[in-house]
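Only one protein chain is missing from this complex, and each of the others stays in its spot.
So, subunit A:
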Amino acid sequence: MSFIEYGDTIKDGDTAIVFLGHESMFPVKVQHGTVTQTKYGVIRHSTDLIGKKYGSKVTCSKGGWVFILHPTPELWTMNLPHRTQILYSTDISIITMMLELKPGSIVCESGTGSGSLSHALIRTVAPTGHLYTVEFHQQRAEKAREEFREHGVDHLVTVTNQDVCKNGFGVSNLADAVFLDIPSPWEAIGHAKSALKAEGGRICSFSPCIEQVQRTCLAMEEYGFTEINTLEILLRVYNVRTISLQIPDLGKAAEDNSGTGFDSSNSSNQGSPGANLQQGTVQFKSGVPLREMVGHTGYLTFATKS
C-alpha cells in the first residue's frame, strides 16, 4: 500500500483505516504481533490483518466486525491527529483544481500544519512532481517529516523548518503553484512570486478573515499577479431517509361518508412509489439536510503570475 499507489493486500508496516460504522473510523499502523482494541473487540494484526485483502470484513474478538480500508489522503484527512486546524476535502478539491495541479507539478506550501493538504498534494503530483512545504514550528515540521516517511511518500516532499515570510520556500523560479495558509499571507506574496516559475504560475491563499483577504489581494496586485479571484466553498450533506407524514383529520364535510379532498385510501401522490404503509400516512424518500453544517472555513483567493 501507499498513499500514492494502491495495493491489494494488507502488509506489515502499512497504515490502514479501520471502519466501524457510520462516520466512525480510525487509522492503525499494521504491525506483526500487535493488537488493536475496538468497541467490538480485539483485532490481532498478525492473524486478522496481514495478508488479508483491503476491503475485507474482520470479525473482532467480541463478535462484532469492522472493515479494513486502504488509506487515501481523503480518509487520512478525516482521521489524522490534529496538531492545528486542518483543511478538509471540500476546500482541498477546489484548491487542487484551481492551482491546476497534476502529476509532475512542483508545488510549494506553507504552513504544513497537520499535513492534511500536504498528503493530498503529494498524491496529486506523484510520481514525478514534488512538494516543498514550509513550517515555522519545529516539532510540527519534524512530526510531518516522520509521517511522510511512515506513509512512504518522503521522496516526494521536502519539509523546511523556517518562516516563509522571512526566508521564502527555498526554491526560486521553479514552482507551478504556491499555497499559503498562514496568518499574514501578504508578507509572503513576494517570496511566493520568486518561488514560482517565470510565466503562468498559480497562487492560492486561504484566510478565515476578510481583512486578511483584503490585504492579500492588494499585495497580489502590487506584485503584478493577474486573474485575482476570491471565493468560498461549502459542503451540504443530505441524509437519505424515508419519511412518513400523517394525514390530518379534517373531519367529515357532511353526515355521509364522503371523504375530504385528500382521501388517504387513494394516495394523492401522483406517480409516487411510496404507497401508504398504514391508513392515514404518506411515505416518501427525501434527502434531508443536516441540522447543522459548516458555515465557513476560509476565503480562497487565487491568482496567476504574469
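Just a few scattered comments:
Just so it is clear, a contact is a pair of C-beta atoms (placed from the backbone, for glycine too) under 8 Å apart; a residue touches a chain by one contact, two chains touch by 3 or more; residues count from 1.
Note that contacts and distances are computed from a predicted model.
The listed options are "ASTRA-associated protein 1", "UDP-arabinopyranose mutase", "tRNA (adenine(58)-N(1))-methyltransferase non-catalytic subunit TRM6" or "RNA polymerase II transcription factor B subunit 2", and the UniProt record of the chain not shown names that protein "tRNA (adenine(58)-N(1))-methyltransferase non-catalytic subunit TRM6".
Residue in contact with the omitted chain (choice from A:50, A:69 or A:247): A:69.
Interface note for the absent chain: among A:42, A:235 or A:250, the touching residue is A:235.
Touch with the hidden chain on the side of subunit A covers residues 4-6, 8, 19, 21-22, 53-57, 67-70, 72-74, 89-90, 92-94, 96-98, 100, 102-104, 120, 123-124, 126-128, 173-174, 197-200, 210, 213-214, 217-218, 228-246, 281, 285-287, 299, 301, 304, 306.
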